[in-house]
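Some chains have been omitted; the remaining ones sit where they do in the full complex.
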Amino acid sequence: MSDASERVRASFAKQAFMQLLGAELTHVAPGEVDITLPFRSDLVQQHGFLHAGVSAAIADSACGYAALSLMPADSAVLSVEFKMNMLAPAKGAKFVARGRIVRAGKTITVVRGEVVAVGDDESSKVVVELLGTMMTVRGKGLTD
Amino acid sequence: MSDASERVRASFAKQAFMQLLGAELTHVAPGEVDITLPFRSDLVQQHGFLHAGVSAAIADSACGYAALSLMPADSAVLSVEFKMNMLAPAKGAKFVARGRIVRAGKTITVVRGEVVAVGDDESSKVVVELLGTMMTVRGKGLTD
């Protein structure tokens, strides 16, 4: 496991909210992070679909860690902003958030994310598309 | 309590995810909804601040219900998209998400949201700013 991958895994382990959701890191590579979340009935909005805030949480974390995976070792990542389109009702047996890099810069990294709903029959459908901005923070005491 | 307010409260009660977070409806008026969330240590990201996904969840719900409060009685509200800027670390004893209307249209309602972090000393700071789009859905079997 590379140093970057270890840093991502160590940081993810500190995200108590990911544990509350039951989300797991299922893919870490340079510039690529996937987070997988099994459906649970306490994660829904009023129509019984996954709450958009849950999608936001796993997509933002996947994108942030995709960005962190390319940053210098002493860096922390901050979410500056993100924008999400909900493409379809988030209905599935599990959800996979994929964070990818659009462009990695010294200070600013632009990220793209999607949340894929996977059915019991392994059919899959993209339900959320995200475009966001991450920032590299160095030497400020944040220990990613 | 007005019919619109009752509809918002009934719908909120079905959002199991709001209960998991410990979030409560604390203000409902035409075009205005506030959701309040006490801090809990299982809602954090890696630096110990409220996870951006939690902010997204309460801000999106507050904005969606602000939009719903102005819709015809047989309508449901769908989040089309939203964009959030994280202004400062989300650190506080509680958080208040305020959803407000920028423009209410027949099909599309544009909403503005903010998340305010409130300290133990009642000091407050806006930590998230949101601009989003909600859609009115009628006669489709979604019962908000």
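Points to keep in mind about this one:
Lettered A and B in written order, each chain numbered from 1.
We take it that a residue touches a chain if its C-beta (ideal position, glycine included) is under 8 Å from a C-beta of that chain, and two chains touch if they have at least 3 such contacts.
A quick note: this is a predicted structure, and the numbers were derived from the prediction, not measured.
Of the identical chains making up the complex in this file, 2 are positioned in the shown model, whereas the full set numbers 4.
Rule of thumb we're sticking to: only the chains that are shown with their structure count from here on.
In terms of their C-alpha centroids, the spacing between chain A and chain B amounts to 21 Å. Of all residues in chain B, those touching chain A in their complex are 11-12, 14-17, 19-20, 41-47, 51-54, 56-58, 60-61, 76, 78-86, 142, 144.
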